[in-house]
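Just one protein chain is left out here, and the rest sit where they should.
Let's look at subunit A:
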Amino acid sequence: MDETTRTVLQRVVRKVPATRLREVLRTWGRVPARQLDLLDFSTSKFVLFEDVRSLCEVNSNRLTLKHVCELEMIYFIGNPAQGVWRACHLTEPDDDVMTVELRQFKEQFKARLTELISNVSVKIKKHDDEAVWIRIAWGDHFHRPNQLKPTYVVHHLQTPYVFVYNLSTKHKPLLYQALVLATRHGSMKDSHLSGKSLTSIRDFLMRSYQQAFPTKYARPLQEKNTAPTNPNIEKEHAEQEEKRLQLACEAFGEGNVPRLETATYKLETRYRGSGNETLNNREEPFRALIKFSSANLLVSLNHCVSAGMAETPVTPLLSSITQKGKNYFVITDKGSGNSSQSMVQKK
């Protein structure tokens, strides 16, 4: 076992919680299950690593980097919520875009990427749910690929969606170009959507969550047994509450919505405060950056509107999160320079 293989194996053993390590090793299949059962997973990670290493060496006489990377991928595919995932969008599909199949994609992608950069190691694995997982370790002319900081890419074949984890700006154009060519598209761009949970941002983009749609008729009020103290006031309050809830659900979904953590707005609009002549007459924008964050942003915003902490109707700026499937926006005034008060979102 060479030095890099050893280090990557050590990393994986350290990273995976002891309770899950047995399962991950079993799925990997390089060590017989019988021997795994004899391992003591309650010892320190240092001892555990030595045990796993010696087991690997006994069983497969040439354990290579490839095998260890596969182990890392197995764990990562099972637990993708470890950092920030960014969504990207493939655009301008070719006519034969639907004919792309896995083997062809694999070959094409690897070939294209190695044409662009000499020292790179790519590993592709197909997951049960039709997603293709790609692990890329980057190097350059003078350095071997850095196996400790790999980039992960998840792509569902025949869809325009790509999810990227841990990609530096330096490698971005290379990856984009290789993906565009391998999937037969014209270009690829950032969707301005990011989050910690891969499944959430995927469901969010594909809109697979419960949505509410505007209706002409309010939903029937629940029948109440208790006699209201003042029926008219109660009715009015209930109606307003119902309306706020309906609007909140239309804007942010209801029930079990995908988990997003942040939404960022870069405001480059003119000052809009009240009663400040000096700034209202100023031509230049009032530059500010607003960041909303929560453990579950859509639920928080929904609550914010339905509880009356925000005015209804919901501003297009906030409802754009679900409507456009983005959580990063740049906001400017329509036609900069004129006195129009409406805002536009830059593409």
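Following the convention adopted for this analysis, contacts are C-beta pairs under 8 Å (C-beta built on N, C-alpha and C of every residue); 3 or more make two chains touch, one makes a residue touch a chain; residues count from 1.
Everything that follows uses one rule, which is that contacts and distances are computed from a predicted model.
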**OP:** Would you mind picking the UniProt name of the chain not drawn here, from "Small ribosomal subunit protein mS29", "Centromere protein L", "Cullin-2" or "DNA replication complex GINS protein SLD5"?
**Re:** "Centromere protein L"
**OP:** Taking the full complex into account, find the residue in A:Met1, A:Leu39, A:Leu181 or A:Leu317 that is in contact with the omitted chain.
**Re:** A:Leu317
Original post:
Can you name the residues of subunit A that touch the chain not displayed here?
Top reply: 265, 267, 269, 271-274, 276, 278-279, 282, 286-297, 299-301, 303-304, 307, 309-312, 314-315, 317-318, 331, 343
